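Here the complex is missing one protein chain, while the rest keep their positions.
Right, subunit A next:
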Amino acid sequence: MIRYTLRRLLMTFPVLLGLSVIVFLIMSLIPGDPAQAILGSYATPENLEQLRADLGLNLPLPQQYLVWLGNILQGDLGRSYTLNRPVLDEVLERFSATLILAGTSLVLCTIVGVTAGIVSAIRQYGWGDRIITLLVLVGISVPAFWLGMLMIMYFSVGLRWFPASGMTAAYGGGGILDVLHHLVLPAIALAVVAAGVIARLTRSNMLEVLRQDYIRTARAKGLGEHRVVLRHAFKVALVNLIPVIGVQAGFVIGGAVYIETVFQWPGIGRMLVNAISTRDLLLVQGGVLVVAAAYVLFNLMADLFQHWLDPRIQA
């Protein structure tokens, strides 16, 4: 376990480095002159030249990258010109809001998806299975942003059960309960698609595992069906599902972009969309970098968990 952990950690560094290269390259592909973009069209050639030198734009690309990477490693992601504050501060603040939303959603979709998948598998071709299969189809086909709007229309405006926007109440808000109250609708809307995918893959995995010889052995031992399904079969299925859940985590974080827009959640997705509209590229770059790095670390943890469950897996 320790050796695997170390090896896996070592493998993470090149990935993070690769991420930074990709982000850097994408941003340096931007047509036009960043100095021009920053100073506007009335800048003098001298000012432009000065800024270019300050930004290191005159250096060759690899050198620019190293300077840029050095800054990032020191926590300097630059300054957002639209918000006039350090990118890192803004990104971390917004990302924590997204983590609350996406984290809740991920837990929700995993629990619901896995449960539905297991039920579907052990009731194969029965009514439960058919209903779940249909719901799963609806779930993976529905546009999350549309679903969010329908939920607002029905549960916020119609029934007035849950607030339609924001993370806390504008007046007298705050506290965990208030956040939870605001969290219900967006978290569900965000979880639906991933829950569908997880349910579907849980079902097929469970069906695959339940046919294995060791399941027959477990039954031959006289174990109860609950134990056979939930411990013997599910443990193996779970090993296969962990990468799936890892991928879904990426989709949930991505989907948060829409859901945050619909529910006015002050997360990083909405920040990115605004930053793209206002061409605040440093903010986009910082946001993408931080989220992607967090996602890599999440997948690292998923891998470690998978190895812990199945010691046969090697790096």
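Operating definition for what follows: contacts are C-beta pairs under 8 Å (C-beta built on N, C-alpha and C of every residue); 3 or more make two chains touch, one makes a residue touch a chain; residues count from 1.
As a working rule, contacts and distances are computed from a predicted model.
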Protein name as given in UniProt for the chain not displayed, "LemA family protein", "5-methyltetrahydrofolate--homocysteine methyltransferase", "ABC-type dipeptide transporter" or "Lipoyl-binding domain-containing protein": "ABC-type dipeptide transporter"
Of A:179, A:199 or A:281, the residue in touch with the unshown chain: A:281
Identified contact with the non-displayed chain, of A:48, A:99 or A:142: A:142
Hidden partner chain, touching residue among A:51, A:99 or A:273: A:273
Residues belonging to subunit A that touch the chain removed from view: 15, 18-19, 22-23, 26-27, 29-30, 121-122, 124-125, 137-138, 140-146, 149-150, 152-153, 157, 204, 206-208, 210-225, 228, 232, 235-236, 239, 249-251, 253-255, 257-258, 261-262, 272-273, 275-277, 281, 284-285, 288, 291-292, 295-296, 299, 309-312
